[in-house]
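What follows is a structure written as structure tokens; I'll ask about it next.
Removed: one protein chain of the complex. Kept in place: all other protein chains.
This part shows subunit A:
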Amino acid sequence: MNDTLMADNIVEQAAAWRAAGRRVALATVVATWGSSPRPVGSQMAVDDRGSMAGSVSGGCIEGAVAHEATKTMEDGESRLLSFGITNEMAWEVGLACGGQVQVYVEAVE
């Protein structure tokens, strides 16, 4: 059985990658409006090899979040990302899921 399906163990996955010497960023849904597919608290871990675990939407914004996560791995800076139809920063990839979502991306030290 795929452990990352079992809700709420993405932090563990991030820690395991970090322990293996990889750079890791953790993305967390901090707010949603409308019909967002994943609830607040949903997480995705990304490492510097492009591995991903978990999700922050129904697959609409994971690619964009992973891209921002790479920047966070490089500069160590946290990022607060907003996705959605009405947002000026709207990403084309984000529109298919509907709703709005804010994602906080942080480096795992």
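Assume a contact is a pair of C-beta atoms (placed from the backbone, for glycine too) under 8 Å apart; a residue touches a chain by one contact, two chains touch by 3 or more; residues count from 1.
We adopt the following convention: contacts and distances are computed from a predicted model.
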**Asked** Considering the UniProt annotation of the chain absent from this complex, which name among "Cobalt ECF transporter T component CbiQ", "3-isopropylmalate dehydratase small subunit", "Xanthine dehydrogenase" or "Acyl carrier protein" applies?
**Response** "Xanthine dehydrogenase"
**Fill in**
Contacting the left-out chain: of A:Leu26, A:Met73 or A:Val101, that is A:Leu26
**Message:** Contact with the hidden chain only, please: which subunit A residues?
**Reply:** 1, 5-8, 11-12, 14-15, 18, 26, 28, 30-31, 39-41, 78, 80, 104, 106-109
